[in-house]
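The complex appears here without one of its protein chains, the remainder shown in place.
Chain naming follows the written order as A, B, C, D and E, and within any one chain the residues start at number 1.
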Amino acid sequence: MKLVQAVIRPFKLEEIKEALEEVGIVGMTVSEVKGLGRQKGHKEIYRGAEYEVDFVPMTKIEIVVPDRDVDRVLETILRAGLTGNIGDGKVFVLDVEEAIRIRTGERGEHAV
Amino acid sequence: MKLVQAVIRPFKLEEIKEALEEVGIVGMTVSEVKGLGRQKGHKEIYRGAEYEVDFVPMTKIEIVVPDRDVDRVLETILRAGLTGNIGDGKVFVLDVEEAIRIRTGERGEHAV
Amino acid sequence: MKLVQAVIRPFKLEEIKEALEEVGIVGMTVSEVKGLGRQKGHKEIYRGAEYEVDFVPMTKIEIVVPDRDVDRVLETILRAGLTGNIGDGKVFVLDVEEAIRIRTGERGEHAV
Amino acid sequence: MTRPRPRLRASRSAAGRGAPAPEHAALRGRRAGTPATERPAPGGPARGPGAALRRAALAGALLTSLPPAAAAQELSSGDTAWVLTCTALVLLMTAPGLALFYGGLVRRKNVLGTLMQSFVTLALVSVQWTLIGYTLAFAPGGPFVGSLEWIGLAGVGAAPNADYAPTIPHQAFASFQAMFAVITPALIAGAFAERMRFPAFLAFVLLWSTLVYDPLAHMVWGLGGFLRERGALDFAGGTVVHVSSGVAALAAALVIGRRHGYGHEPMQPHSLPLTVLGAGLLWFGWFGFNAGSALGAGGVAANALLTTNTAAAAAALAWMIAEWIGRGRPTLLGAASGAVAGLVAITPACGYVGVSAALAIGAVAGLLCAWAVSAKTRLGYDDALDAFGIHGVGGTWGALATGIFASTAVNPAGADGLLRGGAGLLRAQLEAVAFTWIFAFLLTFAILKVLDRVLGLRVPPEHEQEGLDVTQHSESAYAP
Amino acid sequence: MTRPRPRLRASRSAAGRGAPAPEHAALRGRRAGTPATERPAPGGPARGPGAALRRAALAGALLTSLPPAAAAQELSSGDTAWVLTCTALVLLMTAPGLALFYGGLVRRKNVLGTLMQSFVTLALVSVQWTLIGYTLAFAPGGPFVGSLEWIGLAGVGAAPNADYAPTIPHQAFASFQAMFAVITPALIAGAFAERMRFPAFLAFVLLWSTLVYDPLAHMVWGLGGFLRERGALDFAGGTVVHVSSGVAALAAALVIGRRHGYGHEPMQPHSLPLTVLGAGLLWFGWFGFNAGSALGAGGVAANALLTTNTAAAAAALAWMIAEWIGRGRPTLLGAASGAVAGLVAITPACGYVGVSAALAIGAVAGLLCAWAVSAKTRLGYDDALDAFGIHGVGGTWGALATGIFASTAVNPAGADGLLRGGAGLLRAQLEAVAFTWIFAFLLTFAILKVLDRVLGLRVPPEHEQEGLDVTQHSESAYAP
Partner (left out) sequence: MTRPRPRLRASRSAAGRGAPAPEHAALRGRRAGTPATERPAPGGPARGPGAALRRAALAGALLTSLPPAAAAQELSSGDTAWVLTCTALVLLMTAPGLALFYGGLVRRKNVLGTLMQSFVTLALVSVQWTLIGYTLAFAPGGPFVGSLEWIGLAGVGAAPNADYAPTIPHQAFASFQAMFAVITPALIAGAFAERMRFPAFLAFVLLWSTLVYDPLAHMVWGLGGFLRERGALDFAGGTVVHVSSGVAALAAALVIGRRHGYGHEPMQPHSLPLTVLGAGLLWFGWFGFNAGSALGAGGVAANALLTTNTAAAAAALAWMIAEWIGRGRPTLLGAASGAVAGLVAITPACGYVGVSAALAIGAVAGLLCAWAVSAKTRLGYDDALDAFGIHGVGGTWGALATGIFASTAVNPAGADGLLRGGAGLLRAQLEAVAFTWIFAFLLTFAILKVLDRVLGLRVPPEHEQEGLDVTQHSESAYAP
């Protein structure tokens, strides 16, 4: 199994979620993160003090899938997450050694 | 070393934490996430507009442990995190190549 | 490529970010987490009811870099994240099998 | 003030101060030489053209024969205390009341942009009002707009203006009215929330206040205003404030178009506690808005406060129950929105109707606005925070309801509505509402179209995506 | 009103308006034919059965010989301004004041459910009050409940009701009292926070208001009410509002049981800034609650405001210091809770005691309630937001303290407490408190038991886990 970890634009979450559902991928875990990269942040001003806020609000998706589904997931995210502008985000793939469903104790691909 | 990453029900955190302490596991890193899976979300209504909120609030625990402790950790989480209802969550195990304690620079199993 | 995942003190984020920029590392993804470890938490009191709050607010940094940059990143984090007191945090290194830039579809080291 | 026309505060003396003994009323009747049916202030125009002037003249003639000391004694510290208090209450309605009510409903990235719209409107219109607004609205003038006699508040001093509020300093009246001028354009902002450019917003508020609000206030409340002469009743601003802003909101929603992602992306309120706090402050402030419009602390004010509270309560329950039945759940946002709808609807009526009418007006307002707000989705325009659905619909209902339920038994200075056989009043109310709809819609449409050309109304899509807070104001609402 | 019994506003004239010159008081004394020791309004029952009626008759007899104009002049715009203002202030106490005070204390998943309880109580009881509540509480009736004479506020108009408040419109009095009827059941909600079904809550509020609050208000304040006749003093509702709601909260906590996870899961307040905001609004609104209960703007009101502020301050410090010593830390929640405890305790006393008594009453209230709230954990019931610990305990202490500290030197319309040799008053206070404890506890218990059968009081465990916001109202308090 693989962990597909994507950092995407927050407003793309709904679209990606639906696109994944269409290709049969439902489970995922999502968190709010801040990203730093090529995309420029913005300036903030508080009583004349200027702050460069480099961090951009992003959303992180984590999906664990059997190896055979990885490509499908990647394709879908790349398609649905695209705007073409700097800051669309990244997808990383990591190896997962084991997965367990807490409710049943099922292990491996059955767990996800 | 392994990274045990569990997505659990938020109200189970305290119980799992204590159960882990009992088996000698203290260090962990916790974050608030939203989960999507079989568990149904809920409907929200704002001035007549209905939203399906599919995401369920979940808690993510990350624990890095020496290989020999992995089973103990898994067992404990499976036991303490169980309610038996859909949505109890998952545990994933990933390989960790290196761990370092920032304070001392210690590496490997001594670091965690 | 490797995923360097560091759990640091929140107020060190700015310093580490700048230190990394100086050594040419710009991209990263950051999230707010709670940590449990040797560092003591604190007591809270609400109308006479006392709570032991064991969790300490921490910040998690995730950086994916080509293998050759790992050491540079580790060194920098160890240096800039140090206070010397208990609770400075940890750094973990995981293997990353693939990285893709959503905007361009570039893969591998070009993506990060 | 060049033409002093002191006028007896007959209505408040009779109706507003509790029922005096018959002899007492008769005495006053004799003194004034006119039946005690006149309300000297906003909300109580004379019925029939010229009546106000005739009576004013009469009263003036009689008054001049009284010793001046007696006239001066008319200034009442109790009435002044009440109106100054109400001025503060209505200030609170705009900021932080409305600001938070709206601010809680938007997404986290647009909080400050939304709060700013209320806050800067308070600042901008306060200044505009002292310079030009008050004179356009209230100075003696033609049928459509006031003269420039009181420009920069020249001549508006501590002495009461007997035409508008004979027992309080003229400055108190002008200050109280300032707060009405402030909140009206701020209400409109609900329609174009989350997507308007700030420079365009500033220009809009300035133009709209000067070209729409001030003239309309003059027509309905000002000396010589033409709607005032046609007999419509508007106790505290149902037409001037709520119909006008609600209809303007509809025009604005149509001109500016829907928010990016409307219907697709989730757009839940980011903080309902803020919205409920805002609703609570609005309810609180509305006591000042409505009961303060009696311009004195007597029976009319007490009646207005009681009907206001009752209508708000009934409407909150009605909306909540409607949602419970229709959607399966009673929501807090529904209850809070219902309360505001009820407050809107009772505004023109509060000083002229009794408590059972208030229950009816409130309940219908709750149902009607709940329905209007749901209907929006089907009609396809994006009145983001339902400024039209609540203020336009609720205000229109309230104005017509005044024509149905008003009763001279409650306030002799009012008139009798349909239920008491007075079809004329309902016709007058219909006229006033229709005029206001057309006037406000067309002018708002025109102003916005011009501004769109000249300045650009809407932020670019990337900025809408990123949010107004960062792109328009370089600030974030929340930080660690 | 069938039996007009005009009564001179003697107490407020003498005590309330500052100390008049002797001649002036004498003049009034002569006019009224009765010493200036009577307080015509809530909080000032006559001591000894029949006294009120006797004196009222006397005053009435004398008054009828005065010209009606003089009687009508008693209506005071200053008093009316003050009572209308205070009505608004007490409204603010419930929503958003209490709503936020409670809303900040619950967990994030129950915020809206908690806010809703205050908000809907405002709406529901406002309507109930106009229909049936006011007449049950205040219409002339028997010793336990009012008649239906004023049903639907029939006959409650602009004219003052001389029995209750002779210088303000009757509608102002009814509106002011409405806000007391509103806040009382809302306070109870603190006990069963985070676990009650919404339909059961609505039914409870309706029944409790009608069966507990309205009769109790009648007994203590209403014409012919039996506690009123027995000489107990309750200036602004210590017994009627705080003891009754606090004891009802205890009954409710016992009937509904503990929250799931109580004692195990963390249940910290999700937003203390909201709670502190609520506490600040409560303090602010309490000036209206207490000083408004003078029903006029004079010396008694000023004294009440001063003692109210002083007691709140002393109690905030006392609780804070108690916690500092006992737990090692001075907390903001402690200071805020202490302020509320002090406000509760001074409520029955504020118009009858001086400023040093206020310091003592406040300080003891802070200590006592801090202790009561801690003791809860040991006793094992889950009064989630300490409605009993603060309102029940603080209210009981305040009622007894009135029997200790009251002084006719402060308010001739009051009585002398223990410290000035009047053991009788303390006995009367004890009686009133004991009666209220029993009455409120038993009825609340019965109402809840019946509702539990009929409707079900508690949400199912999964819903409690998920939170009231989503399960009861299909809303979330906060979103991105």
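Note that in this section a contact is a pair of C-beta atoms (placed from the backbone, for glycine too) under 8 Å apart; a residue touches a chain by one contact, two chains touch by 3 or more.
Source: prediction; values computed, not measured.
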| item | value |
| --- | --- |
| Displayed chains contacting the withheld chain | A, C, D, E |
| Option touching the unshown chain, where E:Thr310, E:Thr396 or E:Thr436 are the choices | E:Thr310 |
| Chain not shown, touching residues in chain A | 43-51, 53 |
| Touch list for chain C against the chain that is not drawn | 11, 14, 42-46, 53 |
| Touch residues of chain D, complete complex, unshown partner | 67-69, 71-72, 75-82, 84-85, 87-88, 91-92, 95-97, 99-100, 103, 111-112, 115-116, 119-120, 122-124, 126-127, 130, 152-153, 157-160, 168-172, 174-175, 178, 198, 271, 274, 277, 472-480 |
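Assume only the chains that are shown with their structure count from here on.
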| item | value |
| --- | --- |
| Neighbouring chains shared between chain B and chain D, ordered by label | A, E |
| Cα superposition of chain B on its sequence copy chain C - rotation in ° rounded to nearest 5 | 120 |
| Of all other chains, the one whose Cα centre sits farthest from chain A | E |
| Interchain centroid distance [CA atoms averaged], chain A/chain E, Å | 54 |
| Where chain B touches two or more other chains at once, by residue number | 31, 44-46, 53, 94-95 |
| Multi-partner residues of chain D (at least 2 other chains) | 266, 268-269, 327, 329, 331, 333 |
| Chains grouped in pairs wherever the two touch, ordered by label | A-B, A-C, A-D, B-C, B-D, B-E, C-E, D-E |
